[in-house]
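With one protein chain withheld, the remaining protein chains of the complex are depicted in position.
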Amino acid sequence: MEYIYAFLWRIKWMCQKEMLSTLKDPSTRAILIVPVIVQSILFGYAATYNLEQVPYACVDQSHSRASVDFLAKLDGTKVFYRVETLLNANEIANVIDSGKALMVIHIEPDFASHLEEGERGNIQVITDGRNTMTASVASGYLNRIVDDFNRSWGGNLDAIRLETVTWYNPNLITRWNFLPGLMGLLSLIQVLLLSGLSVAREREQGTFDQLLVTPLSPAEILIGKAVPPLIVGLTQATIVLLICRFWFKIPMAGSIFPLYLTLIIFTLSCTGIGLSISAISSSMQQVMVYSFVLLLPMVLLSGLATPVHNMPYILQILTYADPLRFALESIRRIYLEGCTTVEIAFNFLPMLVVAVLTLPLAGWLFRNKLV
Amino acid sequence: MTDAKIILAEHLTKEFPIHRSTRKITALHEVDFSVLKGTLTALIGPDGAGKTTLMRLIAGLMEPSAGQLLVLGMKTQGNEQNIQNRISYMPQRFGLYEDLTIQENMNLYADLHGIDKNVREERFSHLLEMTGLKNFTERQAGKLSGGMKQKLGLACTLVRSPELLLLDEPTVGVDPLSRRELWEILQQLVKEEALSVFVSTAYMEEAALCQEVLVMNAGRLLKRGTPADLCSIAKGRCYKAWPKANMPTRILQTMLLDDKEHVVDAVPEGGAVRFIQQNEKEKPRPELNAEPVEERLEDGFMILLHQDKRKHEKNSLSKKNKIFFSGEYSLSEKVDIEVRDLVRKFGDFTAVANTSFQVHAGEVFGLLGPNGAGKTTTFRMLCGLLPITSGFLRVAGVDLRTARTQARANIGYVAQKFSLYGNLSVRENLLFYGGAYGMASKRLKRRMEEVLEEFQLNGQEDKAAGELPGGFKQRLSMAVALLHEPKILFLDEPTSGIDPLARRDFWRQITVLAAKGTTIIITTHFMEEAEYCDRIMIQDQGKLLAIGAPQEIREKVGTKEAGMNEVFIKIIENARERKRLGEKYDR
């Protein structure tokens, strides 16, 4: 009992010191908080595949009622706006190359006659493929307008009607999907750097030796070192959460408990990775480079911007070592889908494994690093 | 004629703004001096005197706030590059590229200064010989010991002979042997190449080798003159007294130091204590049996400093810890540290070879040796920071590396360089370490008050530890190490880089601690400090060369009353000579 008390007492001081030395400097405090706010707002607006405006140009060689009607319908939407009306097809290249128009609609001379004769009235559409995603989203929009046009032009010919319902994100807004993910991403960067630098800085400044001659055990040092990144990570995640909820007004379906449970487990595993990096590095510069080199693949493999199932099988297996992947998945599902702890419990496992492997490793390396 | 004056300062003032405050710190206040061409000029003064600021101003790395500064006949402002083309400067912490080898570091500076390839070879071998780095040219600078780095920095600075050489405490952490060689080089350069050298130093015997000495304190110039001028201040005030039988010299020294009314300064030397009387006319008390000795530069310096100090502040030394001496002193039977056949290898390199020694309870034990002798390695093994390669090692009955963590509560440790949290305040540092040692809050509170008082840190509690001046940092390190009242105290070069005044205070505290029964193990580069120790051990190149009381060692070498510096150099040279002969014989 007394032993436990002494243990807790020392941990209390260790944590207090770590918090103080991390957060004492006002510029560090500022750099940990302000960019998170700015970034989540900025990136929240930036992260969207939802085209609000499609600049297009058209070449109408048909000059028929049908073609004029069609273009009028297009112009009547809020999304499509015409930037240029071209006179012949030779000008198409220029409009697309310069990026002036995302799409060129080319209506050929026989368009109307084909339509009248009951054949297909073909419209050539040229999209700018330099950004594949945008191009396919735009043609998706166009197709829907064409369906509409067909119905009003020739009456409903379609035998099959498709009714689409989207669960959890009715309008398929990318932001809804991206912002909860940002909770994980932004805290990952800081947690990795903070925990990575904490030991390396002490080594570089010589304070680590002083720490090692005290009765503090590696476990106590480890806990002390893990607490500030944990708290900073959770604070940053909370800031992003508040911005999601109150600035972007993304409805939150799940509850706070599983969300924070996920965040804690996630931050813990990141701290483990950071501390391990710290323990093997000999300078602060190495820590920063290593964390950075690790960070990019972690983000790419996490499914933040591109879905995990699109990856080849081998890479999908690799993602099991990436805590960010499971954190993102869990956070999104809790936030948007309203999953309970039990439903996402499986996602905790890979993160816990990472934490269980890296944290003791880091603790062991504190004392046994060969330099 | 300004031409002969290579540096000319008139009313030179430098102020630094305080962060988020309109007030300013005055680092230099209306300093006037000049340095003549072709001379060796020393700059001495305690920490915070403004020595480094002055050096940087001369090197064109800072701009003066007011006053004039002419270097090589040019105003520094606007002519920085012109000046920098023609001078060489060694900063206090020379910025070596740690991942480059010795050779590569030197090549870089030689290339930057445009040294001809054919001149270079000769110069390099000369410098490497002098600094004792000849055998390590392929070693990366980051893997050198502190003193060796310093020597390499000096070698890089001396790749060419400039018109003016600025050296900012070039010999901090450098052993006496190398220091002597280094000063020989400097003197030779002045003589042969008519070099002008401006050097700041903490060693008074080095200042004595210069033609002119500037004494600074708290940003002001106290005195300017030849070493003889400075010595003469202490004329007829210096005496020497021997302690009674069975009394450690440090006790007598402390008693004399505490006698502020009559004594300015006291320092152990050659088994006796050398002291300065406050008053020239007053003779020392008869019971001391003191005899007059010749005055030295250090005596003059100490008198100047004490005068200046009294002008500016009240007497600060606490009266609390008066020293009591029972009259009996003998080595305790109890062994606190036992080391047998200790070996430590780094790859092929043997840092510590077959070393055995014991440290008794309540003893002051000194570890001496030139740079790279293996002192720090031995130390780190004792503290459990480094695994041993082979041998037997016990500290307070356990091996700290494998022992339960609680065993470490028995020791206190002060590392070579300041290693507390610089961004935490004094109080926060103390609180943290108290907590780390598991001290209960009541005891912690009491002890904090005690150590703050004892190490004169009152009033500094809320300052960031990293921003304290050098002497304060050192005291804080001590305060932290002693907070939990350890039985054994490890001190790794605690006095390197601090001025004589602070060193006196430091040793006084050690004396008090030892009198209370704390075991103290200390490494030092100041050989005269060996005089404070009960027993010392001298290492070189990983081997133990001598162990015993200072007096015994002195007698062994056959120089009974010589200063420890001389004894040390003799021992090392003898050992190296033997080794050379042995190698020859082997061949």
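Side notes on the structure shown:
For clarity, chains are labelled A and B in written order, and residue numbers in each chain start from 1.
In this text, contacts are C-beta pairs under 8 Å (C-beta built on N, C-alpha and C of every residue); 3 or more make two chains touch, one makes a residue touch a chain.
Everything that follows uses one rule, which is that contacts and distances are computed from a predicted model.
Per its UniProt record, the hidden chain corresponds to "ABC-2 type transport system permease protein" from the list "MBOAT family protein", "ABC-2 type transport system permease protein", "Inactive transglutaminase family protein" or "[FeFe] hydrogenase H-cluster radical SAM maturase HydG".
Across the whole complex, the hidden chain's contacts among the shown chains comprise A, B.
When the omitted chain is restored, the residue from A:85, A:255 or A:285 that touches it is A:285.
From the options B:32, B:99, B:184 or B:341, the residue with contact to the chain not on display is B:99. Contact with the undisplayed chain is limited, among A:8, A:87, A:133 or A:256, to A:133. Across the entire complex, the residue among A:14, A:58, A:193 or A:279 in touch with the chain not shown is A:193.
Within the entire complex, the positions of chain B that touch the omitted partner chain are 16, 56, 59-63, 80-81, 84-85, 87-91, 93-100, 104, 107-109, 111-114, 140, 153, 156-157, 166. Within the complete assembly, residues 27-28, 31, 35, 39, 42-43, 45-53, 55, 66, 70, 96-99, 102, 114-137, 139-140, 142-144, 146-147, 149-150, 153-170, 172-174, 176-177, 189, 193, 197, 201, 284-286, 288-290, 292-293, 296-297, 300-301, 305-307, 309-312, 315, 332-333, 336-337, 343 of chain A touch the chain that is not shown.
In this section, only the chains that are shown with their structure count from here on.
Rounded to whole angstrom, the centroid-to-centroid distance between chain A and chain B, based on C-alpha atoms, equals 56 Å. Listing the residues of chain B that touch chain A in their complex gives 380, 383-385, 400, 405-409, 411, 413, 415-424, 428, 431-438, 480, 490. Note for the complex: chain A touches chain B at residues 6, 9-10, 12-14, 16-17, 20-21, 24-25, 205-207, 209-217.
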